[in-house]
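The complex appears here minus one protein chain, its other protein chains still in place.
Order of writing sets the labels: A and B. Residues in every chain begin at 1.
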């Protein structure tokens, strides 16, 4: 069950699965949670790939293809710009480590430590063929839809589509 | 004329003309309208291509080129990721049909049935050389600018840039 409170809320739709955009989303959400907000991240479309723990099996040829092409978890995501077939993302990861900045895996872990609500979009899961068991284990990870988003967003001080 | 009410409002800037992002925007807007919101979609830049009904004619060589390269309506839009020159979008469309999920054309139709306000950005129309007559027929489709957006957005519970 997702936690709800009378605290200030922040709701982010994480549509992108890109390293750079996901880092921005998690940085904001973690900062909000640190300030005492109830923070909600809605993982939609490519963003759901960040929650995968295994590659899983596709139901049909098309489903298999997309599951094979999409990254599993935060380690393999590309950049939204200058990705150069993954080379840009590789160099960016080195740069982040070198500058001693939290990487995406750290931020994902921090988000769970700060009890941020994760909501995985059901329609996206259906399209891309992801089942709940293929996603990470986290008690605040629930499934939801556009209604779920609106319920939270209308109570939120800050709403962003990333 | 666009409808205004004392109902809750949602305002989405649809800057992207991509299949995946447009589906996300329409899904949220249709859900909001279904919940009784006054929903507004501001079609800006590439997003305006979704409203085209004919290819039209460019005023000059440059204008002709962009009009030729941009898709006409929701059927030909690409994916924001893994498009592979349209192959990714083709496969995604098959996957959506196979999974019995509403495609972009269905969502566009639903948005009009639910009386969502469509506002086409005048500056973008001017840059890309689109005239009103080249866009779809819909009584709630008006032209507007950044001022129009701000008037609505400041009254909106939920605002997103997609």
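Brief remarks follow.
The rule is short, and it goes like this: a residue touches a chain if its C-beta (ideal position, glycine included) is under 8 Å from a C-beta of that chain, and two chains touch if they have at least 3 such contacts.
Note that the structure is a prediction, hence the values are computed from the model and not measured.
Looking at A:72, A:140 or A:158, the residue that reaches the missing chain in the full complex is A:158.
Across the interface with the omitted chain, chain B contributes residues 13, 15, 17, 44-46, 60, 62-63, 65-66, 69, 123, 126-128, 145-147, 149-150, 153-154, 159-161. For chain A, the list of residues touching the undisplayed chain reads 8, 10, 20-21, 24, 27-28, 30-32, 35, 37, 80-82, 91-92, 94-96, 98-99, 101, 157-162.
Here is the rule we go by: only the chains that are shown with their structure count from here on.
Spacing of chain A relative to chain B, judged by their CA centroids, is 25 angstrom.
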